[in-house]
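What follows is a short report on a single structure.
What you see is the complex with one protein chain gone and the rest in place.
Each chain carries a letter (A, B and C) given by its place in the written order, and its residues are counted from 1.
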Amino acid sequence: MRYLPHTSEDITTMLRKVGLNSLDALFSTIPEECRRTADLNLPEPLSEWELNAHMDALAGSMAVSPQYKSFLGSGSYDHYIPEAVNHLLSRSEVYTAYTPYQPEISQGTLQAIYEYQTLITRLLGMEVANASLYDGASGLAEALLMAIRTTRRNKVAISRLIHPLYRRVVQTYFAPTGCEVVELPYLPNGRTDLAGLDNLDDLAAVAVQSPNFFGCIEDLKNIEEKVHADGKTLFVTCFTEPLAYGMLKSPGSCGADIACGEGQSLGIPRSFGGPGLGVFATKHKYVRNMPGRLIGQTTDKNGKRGFVLTLATREQHIRREKATSNICSNQGLCATAATMYMAFVGGTGFRELAALNRDKAHYLKSELQKAGFAISFDSPTFNEFVVEFSDGFEATYDRLLEKKIVAGLPLVPYFPELANHYVFCVTETSSKADMDALVKEVQS
Amino acid sequence: MRYLPHTSEDITTMLRKVGLNSLDALFSTIPEECRRTADLNLPEPLSEWELNAHMDALAGSMAVSPQYKSFLGSGSYDHYIPEAVNHLLSRSEVYTAYTPYQPEISQGTLQAIYEYQTLITRLLGMEVANASLYDGASGLAEALLMAIRTTRRNKVAISRLIHPLYRRVVQTYFAPTGCEVVELPYLPNGRTDLAGLDNLDDLAAVAVQSPNFFGCIEDLKNIEEKVHADGKTLFVTCFTEPLAYGMLKSPGSCGADIACGEGQSLGIPRSFGGPGLGVFATKHKYVRNMPGRLIGQTTDKNGKRGFVLTLATREQHIRREKATSNICSNQGLCATAATMYMAFVGGTGFRELAALNRDKAHYLKSELQKAGFAISFDSPTFNEFVVEFSDGFEATYDRLLEKKIVAGLPLVPYFPELANHYVFCVTETSSKADMDALVKEVQS
Amino acid sequence: MKDFVGTTGLIFNEPLLWDKGATGRSGFSLPRRDVDAADLDDDLNGGGPDFPDLSELDVVRHFTRLSQWNFGVDSGMYPLGSCTMKYNPKINERQAALPGFAGAHPLLPAQLSQGVLKMMFDLERYLAEITGMPAVTLQPAAGSHGELTGMMIIHAYHESKGKQRTKVLIPDTAHGTNPASATLCGFKSIPVKSNEQGILSAETIAQMMDEDTAGIMVTNPNTLGLFEENINKITEIVHSKGGLVYGDGANMNAIMGIVDVKKAGIDVLHLNLHKTFSTPHGGGGPGSGPICVTEELEHFLPVPRVIEKDGKYELCEDYPESVGKIHAFYGNFGVLIKAYSYIMSMGADLKKVSQLAVLSANYIKESLKGTFHLPYDRPCMHECVFSDKFQQAAKVITLDIAKRLMEYGYHPPTVYFPLVVQGAIMIEPTETESKEDIDGFIEAMKSIAEEAKQNPELLHAAPVIAKVRRLDETGAARNPCLAG
Partner (left out) sequence: MKDFVGTTGLIFNEPLLWDKGATGRSGFSLPRRDVDAADLDDDLNGGGPDFPDLSELDVVRHFTRLSQWNFGVDSGMYPLGSCTMKYNPKINERQAALPGFAGAHPLLPAQLSQGVLKMMFDLERYLAEITGMPAVTLQPAAGSHGELTGMMIIHAYHESKGKQRTKVLIPDTAHGTNPASATLCGFKSIPVKSNEQGILSAETIAQMMDEDTAGIMVTNPNTLGLFEENINKITEIVHSKGGLVYGDGANMNAIMGIVDVKKAGIDVLHLNLHKTFSTPHGGGGPGSGPICVTEELEHFLPVPRVIEKDGKYELCEDYPESVGKIHAFYGNFGVLIKAYSYIMSMGADLKKVSQLAVLSANYIKESLKGTFHLPYDRPCMHECVFSDKFQQAAKVITLDIAKRLMEYGYHPPTVYFPLVVQGAIMIEPTETESKEDIDGFIEAMKSIAEEAKQNPELLHAAPVIAKVRRLDETGAARNPCLAG
C-alpha cells in the first residue's frame, strides 16, 4: 500500500530491535476482554482510480451550479472564489502543518492568522478577533456563554430573526448550564421587536443578527442604545453574510460588544455546510474572557518581528480545570482562505462586490414585486429577502426543481406562521438572465 | 485588471522619472510607417468566471474517458497519472521558473532533470540522455541529423513501421538539408524488412521503432547486427510507448547507438498531442554531437554536490554560427513530470504495470481472434496490435462512435494497402468489461 | 554536525498585507454588472472595510513566501505526540474539491443530495465497525467539540435518569481539553492520579467514584502512549455507581482492528478524523470529531441524523431526546469526504496501520531509551514519552532539545505534555514514516544528546537557521498585540 512504507525486511529489523517476533506481540498490554475477535469488516480497498470513479459518481449525483440555478442562501452563500486561493491553499506547507506550537517554523501560519485577525477587526469595526471558532452557530453560543462569564448573569435574550439553526445550537450549548435563553419576536417590518426587553432585566446579553434571517438589516444603533441602557448587558451582533459589511455600518461602529458569525462567504466553498468559519470579535477589555485561540505579534532574540500563539492561559494546557474555552483545533485553514480572499478582493473590490450583491438582489426583488408577488417585509435588505406566494406554491416550487431552479428556501419549517413565504438569495453569481428566467417561471 | 498592478499615480510618477508625459510617448522611436492605426480588434475581456464557463463549454464538447471507451493509442496513450504528480507540478517554484541559468537558485529543477536523465538511461539501457526535446517525432529527426553529423554521410534508412507522422516530420527536417531518407518496407509478420539494406551503403543511420506502429516488437538484436555490419552506420531505435521497456529488452542492451521517442506515457496527459516529451539518449562517445540541453553534476565552492547546465558549447550562446543544436526551451516540466511518475511507480511497479498493459492487450487480442477477426501480424506485441475486419466495417466503426466506443485507429490513411485494418491499444485503464463490451459490439 | 536533513537556503521577507499595495489596484475579477445600482440609506451605509488593494501577483507572492516559513508533513518528519501527523493523501484533496461536493448547499431538498447523504451514512457505519460502537454522529467539528457533545450526552443521560450529577473524574493522563469540555457542561472535574506504571489503577477509581459523579473521561491509549490495561475493571466500577465512561479516542491510530471499544465498556467515544483518518490539519483545523455511542445513548445523539429508507437517504429530526444541534449544519463535511476516501482506500488494512504505527513508536522508544530518560519503560502504543532528566545536569532542557531538532530538519515532538512527566518529550512517528526517516530522527536525537554534553550553547542558541530565532512569548502575553 502506497501509504505504508514498511517493507517486510524493515518490519523484521524493527521488531528485532523491540525484542519481539510478531506484530501482534506489540499489543501484549491489551487485555483479552476488550480485543476484537474478527477482522475489520470494511469494503475491499479501492485503488486510486476506483476511488476517483466512486467519488465522481457520488458527487455527480448532487445538484450544483452551473447546471442548477439556485437562489438559496440562508447561511450558506454562493460566491465566486478566485482560483488563486485554491492554488495557494494547496501548498503543503500551508495545509499539512499542525497548530503552530513551534513558532520558529510556523511563521507562515502565524502571520496569516494574525492578518486574518486584523482584517476581521477592520471588517467588523471591532478591537480584537480570535483565530476562528467552528462555525457561526457555535460562535454565537460561545459569545453568549462568554457574556454569562463576564457579567456573572445567567439569562440572555436573542432575536427570533437569528438563523433558526443557530438558535438551536445555542439551546444545545445552554441546556447543561442551567442558564436561560429568551427569544425576542419580530415586527411586521422584518426587524426584531425589542418591546419585550423592558420587562427583562439582569440580561447577560442581547443578541441580534444583521442582516437577519429574513434578509432585513437591523437598526443596530437604535438596538444598542436599548441594550446598553442597563450598563452591564453585552450587545452581541451576529451575521451569516459578512459581505454585507462591504457596505453596511460595522457592528463595532454600532457599539457591539461581541460581533460573531459565519465567514463562509469569504472564499470558502459551501461544501454541504462545512467546514465553515466561526468569526468572533470583541473589545480589548473582554479579551481574557474570549474563547478560542489568539495570535500575537512579538519579537525574536534579535529583535526581529515574529508571531506566536498567545494568552494560552485561557486555555486547556495550564490550569486545565479553570479553562474558559475547550477549543483546540479550530478552522485554521478556512481562516487562511478568508485572509487570502479578502486580500485578493481588496478594499475597493469588497465594496464593489457588496454593492453588486445588493443591486442584483434588489433587481430580483423588484421584478418579483412587479410580477405581483408580495415582498413580506419592507425593511431594507442586502442580498436576501422574503417573498410571499399564494397557496399551492409548493407545486410550482417542485416544478422549478425539475427545471433545475431552486426558488429560495421555504420558511414554514422554521416559522410555522409563515406558510408560502420563501427566502431568496441573490449573489454576484446569479445573472440577470437567471433572475428573469425565475420570474417568468414562478408566474407560469 | 488584476494582472496589471500600476495605479494611475504609479504611472504618473514613473512617466515623470522617464521624463515623458504620456504612455504613447514611450514609443517615439517607432516609425509611423509600421505602426498600427486601429486598436486591437479582440473579444471583450472575459472575467475569470466567464472564462471558466467558456472553457468548460469548449472542453465539455470533447470525447474523453470515462464517458468514452477509447482503444486509441498510436503515439498517445491513456495511462493513469497519480494525483500526487499534479500536486507536485503545481508548486510554483517548479512550474514558474525559467531554464536554470542561475544554478545556485535552481537546484530543484537541476537535480530533478539530472534524475530524469539518469532514470531515462536506466529505462533505455543507454549511457547518457539529454534534458528532453520537443516530442518523439522531432527527436527522431534530430537523431538522424545527429547521425549525419557524426558519420559525415548523407543518407539514412528508416522503417515504414515507424509512426507515419514521425516519418513525415523527418521528411520536413531533411528537406532543406539535401540529405536523403530511404524507407524500409515491412514483412507479413509485422516487422521491418531489412532485405533492402544490402544494396544501401554509406548509410549514416538505420532507424526502426519498437514496439512499432503495428504494435509489433522488432527483433532489435538481429537488426543491430545487420546495421553494425558496416562499422560506421548508427543504429537508431525509436518508440512511442516507453512503458514497453518495463518488460522488453532495452535498446541499449540491443546495441542501439541512439534511442529516442515519445515520453508522454510517463505521467503526461494526452492534451490533444502536446506538450509531450522528446526522450533522447545515446552513448558517451557521441555526447558532444547530441542535440538539446544537458545537466551535469559538479560541486560548489565548499565541495557540496550541485548541478549545472553543461556542455553549452554545443549550443547557441558561444560560437553561435557553429551550434549543432538550436534547442533552447525544451519540455522541462514534462521531463520533471516523467521523473515524478517514474519515482512513484518505481521499478517493481513499472514492471507490474507493463505486464498489466501487455496482459490486457493480449486478452482483447485473443477475444477478437476468438470472435473470428484476423490478427493481421503474428509477431509478439505489447499493448497495441492490428486487426483486420471485413469490408464495410466503417459503418460499424461509426455506430460504435455513437455508443461512445472508439474502436481503434483505421490504418488506411497511413497505409493505403491496409483497408479495413485497425490498430487497437489497451492500457491499464481499459477494464475487462470495456473489452468484452467492445468485442460484443463489433460482432453485432 | 555532519550532513543532517536540515540546512539553510534563500527565502524571503514579506511585510504585513496592509503594508503592501496601492489603492485602486485589484486582485479580483469583478463579475460583469448586468443590473442598475440600487441606493442604500446613508444611515445604514458604513463605507466598507479598510482592506489593502493588491494585484493578483502581490497576493500570490505574499502567501507563497509565507508558506515557505512553515514546516509541513511534506517538508519532513513531524513526530508531534498526540497529533498523529501522518501523510495526508493528495488524492483525498481532489475528492473534496469535486464541484458536486464543494458546491453543495446544505439546505437542498434531500432528493437533490443523495450522494452526500449516502457518503455520510456509510461513513457512520464504517466508524461504527472500526470502533465497535453501534451509533455515530459526524456533527462535531473537532475532537474537543466531540468531547463537549459527548459530555452533553452524559449530562442528558443523568437528566433523563431524574438526578443530575456534579462531578467528572479526569485522570492526569487525559488530554488537556477534557476538563475544559466537562466544565462547559457544568461539571466539576476531579483530577485522578495515574499509578507508577502510568496508567489508572482500578482501586483509585473505586475509591473516587460515587453517586454524585457523572462518570470518567479516559484517554485510551493515554497521553503517555500507554494502554489503560485496567479499562474493563474501571468501566465496571463506574457503571456500577451509575456513571458513564467517556473515551477520548483521538489516539485510535494505535488500536484500529485490535481493540473493540465497546467491549472495553466505553459509553461515548470521540474520534479525530484529522489524526487517525489522515485528513490534513490545515495549520490548526478544520478537523472533525465524530462521536460513537452505545445503543443506550443513541437517542441522545445530535440531530439531524442521516437515515436510509428503502434505498433513499434523508435527514431525520425526529429524536425527541436528542441533545439537539451542535453545528449549524452537519459538521465539517469537507473533512468527512477525505476521511471516507481514506477508509475506502485502506479497508481492513487499517489494522496494519495501527500495527506499524505502534511498531515505529516502540522502535524509537527502544532506540533512544539509553540516551533520554524514559519515565515509563513499558511497551507503548502509538507514541512514547521521554524527559530531559539526563540533560538537566548540562543545564539543557526539553525546550532546547526541541529547538535544536529543528536545525536537524525535524519538527520537534510535543513538549511539556503530558504534565505528569516534567520536561516531557512526546514522540509519535506514525506509520507513514519510513524506517530510514525514523533512523535519521533517532540519529539526530542521539547527536543532540551528545551536543548537550559537549556543547550545550548550541542547544541554548537554537534555532539559528529558522526564519526567526526564539520568540518572546512572555512579552507577547503581557502586552498583547493582536491586530495591526
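We adopt the following convention: a contact is a pair of C-beta atoms (placed from the backbone, for glycine too) under 8 Å apart; a residue touches a chain by one contact, two chains touch by 3 or more.
These numbers come from a predicted model, not from an experiment.
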Displayed partners of the chain not shown (whole complex): A, B, C
Among C:287, C:463 or C:480, the residue in touch with the chain that has been omitted: C:463
Hidden partner chain, touching residue among B:52, B:189 or B:396: B:52
Identified contact with the non-displayed chain, of B:23, B:182, B:195 or B:371: B:23
Touching residues on subunit A - with respect to the absent chain: 1-5, 7-10, 47-50, 82-84, 86-87, 92, 105
Positions on subunit C where the hidden chain makes contact: 3-13, 20, 22, 25, 55-58, 60-61, 64-65, 68-69, 71, 73-76, 87, 89-90, 406-407, 409, 432-436, 463, 465-467
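Simple rule for what comes next: only the chains that are shown with their structure count from here on.
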Of all other chains, the one whose Cα centre sits farthest from subunit C: B
Centre-to-centre distance between subunit C and subunit A (centres being mean Cα positions), rounded to whole Å: 20
Separation of mean Cα positions, subunit C and subunit B [Å, integer]: 46
Subunit C, residues touching no fewer than two other chains: 23-31, 56, 60, 64, 91, 93-94
Per-residue multi-chain contacts in subunit B, two or more chains: 2, 48-49, 82-83, 87, 92
